[in-house]
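Mind looking over this structure? Questions follow.
For this depiction, one protein chain was excluded, whereas all remaining protein chains were kept in their positions.
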Amino acid sequence: MPDMPDENYKIKTNDVTVDYGDKRALHGINLNIQSNQVTSLIGPSGCGKSTFIRCLNRMNDLIMGCHVNGSILIDNTDINLPETDIVELRARIGMVFQKPNPFPKSIYDNVAYGPRIHGLTKNKDDLDHVVTKSLKRAGLWKEVSDRLDASGLSLSGGQQQRLCIARAIAVNPDVLLMDEPCSALDPIATAVIEELINELKERYTIVIVTHSMQQAARLSQKTAYFHLGEMIEFDDTSTIFTNPKHEMTESYITGKIG
Amino acid sequence: MTDIKPNIRLKKRYRAEVRFKIYCASALAIGMIILLTLISSITISAIPAFTQINISIDVQLEDDDIQTFKENPTDVSWRTIQKKSIYKMFPEITSRSDKRELNKIVSTGAYLEIEKFYNRNRDLIKQTNKIYVPAADDIDLIIKNLTDRDLPENMRTISDKQLSYLDTMIEEDRIKKSFSWRLFSNGDSREPELAGLKGGIVGTLLTMFVTLIISFPVGVLAAVYLEEIAPKNRLTDIIEVNINNLAAVPSIVYGLLGLAIFLNYMNMPRSAPLVGGIVLALMTLPVIIIATRASLASIPPSIREAAYGVGASQMQVITHHVVPLALPGILTGTIIGIARAAGETAPLLMIGMMAFIVDIPTGITDKATVLPAQVYMWANNPERSFEYLTSAAILVLLVILIVINLLAIILRKKYERRW
Partner (left out) sequence: MVTHINSAFDDDIKDLNNKIAKLGALAETQLDETLVALQKKNIYKFEKIIERDKKLDKINDSISASVFETLALWSPIAYDLRSILVADKIGSMLERIGDYSKNMARRSQIIVNEEHFETLPVNIIGLGQHVQNLLHESLDAYMELNIDEAMRIWESDVDTDRLYLSIFKELLSYISDTPDDVKMLTHMIFISKNLERVGDYTTSIAKQTYFLVEGTVPKSERPKASIII
């Protein structure tokens, strides 16, 4: 990888290790993620890619007995310090989960929840504007503009996931973490989300965990391959998928035993 | 394998399935039959208690009484007025013993009705008034055909003479059957025809109020702490096991605790809904904690992750999302706990709420009793009429419990959401 000046990296991790109790889940990950790109993390189940992505917004804090060591610089500020304001951090680093998980509230309230708790809007008009803008960016506005009062759960799976994306971007993050966002969706809904991710990368830095090789190949500019808690290879997606340097990467992406 | 074998096995399996269904249906039928028998037998024996026999007597106040009533109403001897009025209806009776027997036809509390009448209708003070007073419990049973009047005199509680007076009254059309409002408006009494459940109902409501306002917030907050906030370690494990054990502690133990701590050590009032409520709250707490924890645990972690993901603090996650979603379960658990407490007698025995208390309690520190205690006390009374009253009290208790459970179902339906 060519050397780049530091400021071009949105996220820089330095020797990040994660332990669950006395079991080490991640062994010293050094990964630099560029702004306005999609970086995908691939690897077999239990390889630590989800654990890694959850380090980036300190979601691992919620897990009992989980310790994250090493430095995680986001915009050159270490967020893995005790004095980090996690609430503020999670507003800056949005997250979308594997299973669409809208709140059992109206579509409007789902999107408005983040701005409300963070006090981002001054009045109702302001909030309406944020909700509209977020839904538009998430490509959901046309489908739901006439039924914002309907329950978020009345939407289809793909729409629910886009609602979750709208909810995440409503608090104005600059990084979006996506943990297998399409694994519960049908191919059409997946294609819609992928198209959306492609548009969103103009504004946000996106890190996506996926089990679909095709998805990583279609979506991302950079791909990292994780195996047993180690990052085996990190390179341009085109290189990883045409000519990976590491034998383990090749075996994994081509589905070989070994 | 031959062609026939699977066929035989299939038929065997079908038969086994049918048998299994029959077993299940029979089990349900047995349960239903027992329940129906119980409820119908209670209902049938409770029916007489809901009606009441009244006898009308003509009352004419004498000038002295009118004078006293105008000056100082509490000094009027209503008992004497009652006696005089009854004797006047049968002028032919002159002997003292006969007069006494005649007076026993009406309830010993009949004069209360006369007093009540004149206090309400002060303008009718000078004329003769026809006032309905409750019949004595034995007369009540005779008229309701619950006592056989053809039995030999020495096997009845009513003498032949009394029967003949009664017949005269029936001829004169002085007997009236009416709904027994007294059952709901009177406190307890030694006289079945005067005994009511109001004391027990009010006592129960006051006690449940105290139980609810103590056990609900404490139970829910404790459960939230254990389930959402506390680290999972040996200490919380021990606490959890002990809470589960507390739910299985015999309820009388809570009564002993109440007696030792609240009455003897803290000198709280005896027989008061305050203490009863606290004791029952202690008993209900583990139930609420367990139900709330189960309800909280059933909220999918994805909801929590979603809220944390947009930057909600732990308190916001709990108060905005987890608890509202768990509310139907929490309410159900709470109401079941409260319903169980409402039917409890043992712990109240120890703190003196199983007592003969005539006055209707007006606050949580007044002396009071509760419905189940009332049932128990009435069942122990020798008068036959109490048999019917006991059934009526059970029925009222059942209705209150059904209403509480209905409330649980309605709340559940209203707040239940899928996710």
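Per-chain numbering from 1; labels A and B assigned in written order.
By definition in this document, contacts are C-beta pairs under 8 Å (C-beta built on N, C-alpha and C of every residue); 3 or more make two chains touch, one makes a residue touch a chain.
Worth saying up front: this structure is predicted, and the values here are computed from it rather than measured.
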| item | value |
| --- | --- |
| Interface partners of the hidden chain - shown chains only, full complex considered | A |
| Full-complex contact with the absent chain, from A:Gly139, A:Gly158, A:Pro173 or A:Pro244 | A:Pro244 |
| Touching residues (missing chain, whole complex) on chain A | 213-214, 217, 241-244, 250-251, 253-258 |
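Note that in this section only the chains that are shown with their structure count from here on.
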| item | value |
| --- | --- |
| Contact set on chain A toward chain B in their complex | 57, 59, 62, 64, 87-91, 94-97, 99, 101-104, 113-114, 117-118, 153, 164, 167-168, 170-171 |
| Residues of chain B that touch chain A when the two form their complex | 231-232, 300, 302-313, 316, 320-321, 325, 417-419 |
